[in-house]
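Heads up: the structure comes next, in structure tokens.
A single protein chain has been removed from this complex, and every other one stays in its place.
Should a chain be cited, it is by its letter among A, B and C, assigned in written order, with residues numbered from 1 in that chain.
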Amino acid sequence: MVSLRASVHRIAASAPDDLSGLEALIEAGLDPASIVAVLGKTEGNGCVNDFTRGFATATFQRFFERHGVEGVSIVMSGGTEGALSPHWTVFARHEVADEPRGSALAVGVSRTPDMPPEHLGRREQVALVAEGVRAAMRDAGIEKPEDVHFVQIKCPLLTSARIGDAKARGKTVAVGDTLKSMGLSRAASALGVAVALCELDLATLSDEAIGVDFTLYSGRASTSAGVELFDHEIVVLGMSPRWSGPFAMDHAVMADCIDTAGIRQALARLPQGRLAAVLAKAEASPSGAVRGARHTMLDDSDIASTRHARAFVGGVLAGLFADTMLYVSGGAEHQGPPGGGPVAIIIEREERP
Amino acid sequence: MVSLRASVHRIAASAPDDLSGLEALIEAGLDPASIVAVLGKTEGNGCVNDFTRGFATATFQRFFERHGVEGVSIVMSGGTEGALSPHWTVFARHEVADEPRGSALAVGVSRTPDMPPEHLGRREQVALVAEGVRAAMRDAGIEKPEDVHFVQIKCPLLTSARIGDAKARGKTVAVGDTLKSMGLSRAASALGVAVALCELDLATLSDEAIGVDFTLYSGRASTSAGVELFDHEIVVLGMSPRWSGPFAMDHAVMADCIDTAGIRQALARLPQGRLAAVLAKAEASPSGAVRGARHTMLDDSDIASTRHARAFVGGVLAGLFADTMLYVSGGAEHQGPPGGGPVAIIIEREERP
Amino acid sequence: MVSLRASVHRIAASAPDDLSGLEALIEAGLDPASIVAVLGKTEGNGCVNDFTRGFATATFQRFFERHGVEGVSIVMSGGTEGALSPHWTVFARHEVADEPRGSALAVGVSRTPDMPPEHLGRREQVALVAEGVRAAMRDAGIEKPEDVHFVQIKCPLLTSARIGDAKARGKTVAVGDTLKSMGLSRAASALGVAVALCELDLATLSDEAIGVDFTLYSGRASTSAGVELFDHEIVVLGMSPRWSGPFAMDHAVMADCIDTAGIRQALARLPQGRLAAVLAKAEASPSGAVRGARHTMLDDSDIASTRHARAFVGGVLAGLFADTMLYVSGGAEHQGPPGGGPVAIIIEREERP
Partner (left out) sequence: MVSLRASVHRIAASAPDDLSGLEALIEAGLDPASIVAVLGKTEGNGCVNDFTRGFATATFQRFFERHGVEGVSIVMSGGTEGALSPHWTVFARHEVADEPRGSALAVGVSRTPDMPPEHLGRREQVALVAEGVRAAMRDAGIEKPEDVHFVQIKCPLLTSARIGDAKARGKTVAVGDTLKSMGLSRAASALGVAVALCELDLATLSDEAIGVDFTLYSGRASTSAGVELFDHEIVVLGMSPRWSGPFAMDHAVMADCIDTAGIRQALARLPQGRLAAVLAKAEASPSGAVRGARHTMLDDSDIASTRHARAFVGGVLAGLFADTMLYVSGGAEHQGPPGGGPVAIIIEREERP
């Protein structure tokens, strides 16, 4: 009898091109071919002109090329404001001879078919992503949507060439501005997660609500857009009875940027152990206030609101977890409620002897 | 039998010149002449070119002029990064016919004599401030140093004219750079608090340690330098058996920027009630790391480290107190340990009937 | 025989509330009642949260109150990036016994009637401003549109209350977003200048072009929006045969941010003398390139593009004029061509004996 076993490695990065920690792990026995996903926090501004993400991605790509490994999902999130600490979280999986006992962290991946540009930001993209999330759940051996605790999606965007291609075929695109297409693709992807996880019924969703009606959201989605893709890279993290090993996962949804009640409850539900990773989304409350008190994040022309939000929510979570090596990512269209966001927690419990 | 009674009013500010909230309180019965101190958080960058502090101070000065009130200590701290909310905390006191029961929040003020510029940043300033803090304690009716929970000091700085004055009298100054004189004055003032509160023995202090040896600190000092002063404005907050009323106060010292253990203990010591104010200092850990994990605050050439630190520690405290109207001030020479800082808490308990 | 005579005073400011230079001028004989307009450059970020403008305006308002002077147009432009120097340019006028010889700098002012909110950003505002500019031209004794070289306009914006007022009367507003209403009001005001100066035919203008079709512009408009107004404050600067005195004015339009040819020609047309003032608008080329070379101003998430543009165009002009006390203002909807802008020059010629 065999089972699958996930491992989670949180590795300090001294710079966007510092893979020395990963290389040490490889030397210590981690098989590069077992790696399925890397989520990184790099020390750029996390906004338009953040080249630390590209620098880190290029460095990882060469690393995997050198090791002959293909298909690893590499997601870089810029911005380690406040005391957040730059790091890589590496997810690996391999077969073990153990019989599963109870359930354990499961990691599944999938890629959707290429998406025609005219589907971006529309119900077609939502449906496509939902199908992709279901495929990744199957890959992870997760049957029940409530066992999924985090879904990371890398989605395509529109370029002038892609818009031209759509028009040449007599199609319209949802948005002509290529920068705005990034937000719309993230929005539709997040709603695709919501549909797959039964947080939203696709039948009730109209094109007009995508990127607009933020009362619709997934409490477990994290999405980012990249120019290099035509399809979607999907990583599903959750708990499965078919997996073994010490890692356990749960999640909470912050209703606003100082809401820690749900996180405390999630921590209480999880087994005792070492904190292995925290994955969260943060954004400035679009209302301009938190529980009635005005904030100034949206009016600061010197610091982008996403930087403020990561620093502040980073503090909220670091105070709670007593840890600063947290994946706190900004920009959260339909990813948690407006001004709030999803928080996923992975614990490495003490191994049962 | 009479006693003194303090009141604490936390008032939202929609801009650095918005006193509408204070004016509403005056109309509702607050006597302007009872006000002894204002601590404000304004929405500037909290650094060199932050004119929101001067704008707010000028607005308050005209307000008090119009009301014929003199001698109010006005302290403006710039920077409401993250979800911190701009606000004024107004401290007032008046006599009441109540007999004190137990003890209550006490507010005392004092001013030192004018200080010759050659004393700035030296043991003479430390001694002068220590004497001033003792005077403010007497004004507050606080006998025991351990009953003091926060000391706000506004101290002078060096200007070219003042340096010239010292030199004309054959004296040397501790530092020739006027900007650096601000930090040195804050440093000596904080050590003056430490001496008055028996956290430090003046006899063991050398001039060389001031602004240099940050293992020496007060856990209750908050200091800022202003060009308009030649003396020191001192506000002491603490608990006194001679005062009555619903407000109670305690404090903790954060050992680093994610250390909340002491704050939780202080909260547990305090009576139940409504949070009336939180007064805290924050700074980026000068070691470049928090519990071994690198932070990037000191390497970010786009955002000053003080802004990062306020946003992050603001998040730590806001998550803990479920409140964003917090006085979190940056720059913390000898004010709490390196990378940490003092946190004072004021609670308004339910009035005993 | 009498004539009018304008004077232009460029005064260094050491801070947003520094009027010591103006006070020195008053002591030296300048009549406060002769002042009709102040254009200031303050050292804030020039964007949403720039409180140096409000601080300076409040300081000037109290100054004029103290001197019993009403109706002075106070326009503060934030942002002295690069080596631009914070300063006030004070425009005054008074009658003299001279007979005019040739022509000289003329300054005229006007205010429009209050504008109903539903007219903002529409042809009605354009027409209203055009009429106001014509009134200010009459006040200045300028008959020919080509003799006008700079028009500064302060225009109203929409607030929630004003939008509500319009709706209560069954009217629609051009834009529901109050921040966007600032840009739209500036846009319509600039086109109003274009109409008055015969740069644009109102009959050919549609509502849809306002704030959208930037090929339509005035080469002499400079507009800013303020929440305190319901009408428009208009200052017209130009040359009139009815005025005397040493000041002469001309202008040029930069086609892009490095186009100095027209400015050199304007300088050549002007008489020899001391540079008295330069008034210019600057913006990042919206195409993302200057003469085919990419710029990064619009992609920099750390520094607003308006700050980049003021610093850079400030350098272009300061190199040309060998002077850094220049009024370079950002944001330029319909004020000069896209990526370029108007530049007005005032020279104080040597007085003929």
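The rule is short, and it goes like this: a residue touches a chain if its C-beta (ideal position, glycine included) is under 8 Å from a C-beta of that chain, and two chains touch if they have at least 3 such contacts.
These figures come from a predicted structure and were not determined experimentally.
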{"item": "Hidden partner chain, touching residue among C:166, C:209, C:325 or C:344", "value": "C:325"}
{"item": "Chain not shown: contacting residue from B:304, B:332 or B:347", "value": "B:304"}
{"item": "Subunit A, residues in touch with the chain not shown (by the definition above)", "value": "15-17, 43-44, 49, 51-52, 54-55, 58-59, 302"}
{"item": "Subunit B residues that touch the omitted chain in the full complex", "value": "45, 47-50, 296, 299-302, 304"}
{"item": "On subunit C, residues whose C-beta touches the chain left out of the figure", "value": "12, 14, 43, 45, 80-87, 257-258, 260, 284-285, 290-291, 293-297, 299-300, 302-303, 307-309, 311-320, 322-325"}
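In the analysis below, only the chains that are shown with their structure count from here on.
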{"item": "Among all chain pairs, the one with the most C-beta contacts", "value": "A-B"}
{"item": "Whole-Å gap between the CA centroids of subunit A and subunit C", "value": "48"}
{"item": "Overlap residues in subunit A, where contacts from two or more other chains coincide", "value": "45, 296, 299-300, 302"}
